[in-house]
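The chains shown are only part of the set, and none of them has been moved.
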Amino acid sequence: MLHIFFLFVLLFSSSHASVQDFCVADLKGPNSPAGYICKAEANVTVDDFVFTGLSKAGNTSNLISAAVSPAFVAQFPGVNGLGLSIARLDLAPAGVIPIHTHPGASEILVVTQGKITAGFISSANSVYVKTVKRGEVFVFPQGLLHFQVNAGGRKAIAFVSFNSPNPGLQILDFALFANNLTSALVEKTTFLDPAQVKKLKGILGGTG
Amino acid sequence: MLHIFFLFVLLFSSSHASVQDFCVADLKGPNSPAGYICKAEANVTVDDFVFTGLSKAGNTSNLISAAVSPAFVAQFPGVNGLGLSIARLDLAPAGVIPIHTHPGASEILVVTQGKITAGFISSANSVYVKTVKRGEVFVFPQGLLHFQVNAGGRKAIAFVSFNSPNPGLQILDFALFANNLTSALVEKTTFLDPAQVKKLKGILGGTG
């Protein structure tokens, strides 16, 4: 009877030659609007679906006293085509994740340690801010400006998941002050004072 | 023979009881993640697919010397569920559309009069700026910060289309300075100077 079942298995397996339950990214290969080209299924192991890089705290010895450790497709090729990714936020007591957007995804945050004041602003210009603590969840709609700030006296940790393998990350300060967009254009399109623009471009390494 | 064809027509029309080529929004009705509930097909006329509100220039007698006249679903219910919307930009000689994002859509702009310097910043913090003139097209990827500035000495007009009936519009200055997000949080998450924040909140009517 065993051989009969093997025949049956064969009948099915021949149709599974190109199962696409997943499509682990071949990061050396090209990208497409839907994601990377898939690594050959024969070379896929469980390690493609596991990411260990978020087990250590990110280094918060910096000006913002915070760190974002991403597991997007570039770090975690297994998420390619699966519609998800994740990152870890570490905030030292004065820590701040500066205001930013994710052009490509919504975000769901869960606090695993400490207290975080999180918020976003909607297109209608309404403000939604709340302090959340361990085990509490905050969801941020796609593409809207949002931030997280440590609200307690001790370090805070959160995990944030996104409904895209590559949600993007546009940090406002970098976009305005850390590239070569001319000061004239920054001032013109933001109404910020020239002195302010000059100061932050200086700190963030922008030119122009 | 006519009656045979009518029979044939009937055979088909009975299957068309709920054709959903379109779904003109019933703006008095509820909204859903995919768009508004549809107006009854019997009440749909060609006027639901035509919008005349962009034929006049928007009023540019304001601080930014510019105007945006939208034909999103709220103004043009016919676009509900069709994946598109459009708006008109008018820029007087010193006109500026302040830096902003559309959380929900990419944007394609065509200049119909004058010259416009347009640009966007990517998540990778690269800057893409160019001056375009009549008949020229600029495309802005979804969710990224971008702006348009009049680059000539006379008024400029452009039409911008979006791949969503409701692309959203988050203007940076409004999000930071024109609502009740506390100055403390604005300063903390943007590193802007308190004096700058206070000044722009004052001008834009923000509180907190």
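To keep things simple, chains are lettered A and B as they appear, and every chain counts its residues starting from 1.
The working rule: contacts are C-beta pairs under 8 Å (C-beta built on N, C-alpha and C of every residue); 3 or more make two chains touch, one makes a residue touch a chain.
Just so it is clear, the structure is predicted and the values come from calculations on it, not from any experiment.
All together, the complex described by this structure holds 6 copies of its single chain type, of which 2 are visible.
Criterion: only the chains that are shown with their structure count from here on.
A rotation of 180 degrees, rounded to a multiple of 5, brings the CA atoms of chain A into register with those of chain B. Distance between chain A and chain B, defined via averaged C-alpha coordinates, is recorded as 26 Å.
Residue ranges of chain A in contact with chain B, taken from their complex: 96-99, 101-104, 117, 119, 121-123, 125-127, 129, 141-145, 147, 149, 168-170, 172-176, 178-181, 185, 188-193, 196, 199-200, 203.
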